[in-house]
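Encoded as structure tokens, the structure appears first; notes follow it.
Note that one protein chain of the assembly has been removed; the remaining protein chains are unaltered in position.
Right, chain A next:
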Amino acid sequence: RRRDSPPPPPQDSVERIVEDAAMDLSLNPFSSGTRLRDMIRAIRASKTAAEERAVVRRECAAIRAAISDNDQDYRHRNMAKLMFIHMLGYPTHFGQMECLKLIAASGFPEKRIGYLGLTLLLDERQEVLMLVTNSLKQDLNHSNQFIVGLALCALGNICSAEMARDLAPEVERLLQTRDPNTKKKAALCSIRIVRKVPDLAENFMGSAASLLKEKHHGVLISVVQLCTELCKASREALEYLRKHSVEGLVRILRDVSNSSYAPEYDIAGITDPFLHIRVLRLMRTLGQGDADCSEHVNDILAQVATKTESNKNAGNAILYECVETIMGIEATSGLRVLAINILGRFLSNRDNNIRYVALNMLMKAMAVDTLAVQRHRVTILECVKDADVSIRKRALELVYLLVNDTNVKPLTKELVDYLEVSDDDFKEDLTAKICSIVEKFSQDKLWYLDQMFKVLTLTGNFVKDDVWHALIVLISNAPELQGYSVRSLYKALQASGTQESLVRVAVWCIGEYGEMLVNNISMLDVEEPITVS
């Protein structure tokens, strides 16, 4: 762009911002570079990637200089800038030690941004992380509850197995503190510790069980989640919690389900759906394979299943979890019927999310009551043709599970018919599933051949090599069907020769059984003679 005389740079161009900063600097010797806000503006004002890189380069240079000068005053701001630059995708490893210095500082603001920087700029695989262990230990013992909170949060998000082992005793201790904010953070931090070092699970089970008596919802949802984790990590913890916590859980769920309007926790007319769902999940873990425990929770499950409103997502989320739990434990048949009914309702819901979830549930229900799921076969087949690819995929998985001797032929017909019109993206999955089904039920060889020939014609390019190899093997081992095969393949080839696998199989057959083709040898009842020159 030609300019006659250099006009003043526009208000928020990069040049203007830098000019402003330079003015700022000359007037105020204590100012050290741009403010965070100005850096962000400069980056957003960049019209090209090169311009943005230039801004970032300049800022990084200033930050590096500040770091080597051991500048204390702007460490906080520089960390914020580093995090923003990191989010854009630029390397910022030179700033990792700054996180440590900020965390080791005594003030809350420095620690707050230092811990944030730690969790953003580092991941647990870096050795630098080990250097923080000491600061963490001190902060976990700090008198300021918010600083304890910062440490718990950082530890919970990013700790490695060694750090988990080192600091587990501190976290255990903090589970007993009075402040609910600290308690809930300690509970979640314990989850991470137990995931990293499952051996430690038994250390936490006593505290976890007793904390179920708490009234604070934040503490409850964290502790219930901790209990679920403990059960997964240790058999002993599972038995312990089965013995000590089932009554308490039933009470918690009953209270929250019966509670009147509580504005603080209300979502769509339901009090604290999150607590509902977590308790239901823990009940599933405890009741799985345990008749005693399952019996204890039977009534409350029935109550939640019948009472929960299902016109909003929150209610449906609870019902979903409830059905999962009913199907996961040793439930009574009455309860199971309730669950399947909910499933049926979900499946015919207009909301795509609900139908997707219903398909998921039906897959789990297969293990429990196959007949009930078979009843919904038609609807499920409709879902295979849905506009939404997520729903199509789920439905296809389900259809695959539903196939049995009685329904395999009509089901396969539907799928092959759909293969013709389906999206290219979906064709591969669909082809694979059809081939798999057909092979499983290939006792009826004639039917098997028919289906395979159709699939090869429609989507042969997606058919895997071992599938059409198996087809050839079957043909060569079935002399009575060789004539039929070569004639069908010849006809298919005449109609369409674009699918490579079809061509391969056809050519092989013609090579092997060309005589049968030309002379109409060993014809089956269903065939008509064809002339081949």
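As a convention for this text, a residue touches a chain if its C-beta (ideal position, glycine included) is under 8 Å from a C-beta of that chain, and two chains touch if they have at least 3 such contacts; residues count from 1.
Here is the rule we go by: contacts and distances are computed from a predicted model.
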Leaving aside the chains on screen, match the unshown one to its UniProt name from "Adaptor AP-1 19 kDa protein", "AP-1 complex subunit gamma", "Cytosolic iron-sulfur assembly component 2B" or "DNA repair protein RAD51 homolog 2 isoform X4".
"Adaptor AP-1 19 kDa protein"
Among A:C189, A:V408 or A:L502, choose the residue that contacts the chain missing from this document, as touch is defined above.
A:C189
Among A:I63, A:V148, A:M163 or A:I277, residue touching the chain not depicted:
A:I277
For the chain not shown, which residue from A:T177, A:S348, A:T370 or A:S390 touches it across the whole complex?
A:S390
Tell me where the left-out chain touches chain A, residue by residue.
11-13, 30, 37, 40-41, 44-49, 52-53, 73, 80, 83-84, 87-89, 91, 107-109, 112-113, 116, 119-120, 123-125, 146, 152-153, 156-157, 181, 184-185, 188-189, 191-192, 195, 217-218, 221-222, 225, 264-265, 267-268, 272-275, 277-278, 281, 311-314, 316-317, 320-321, 324, 351-357, 387-391, 393, 425, 428-429, 432
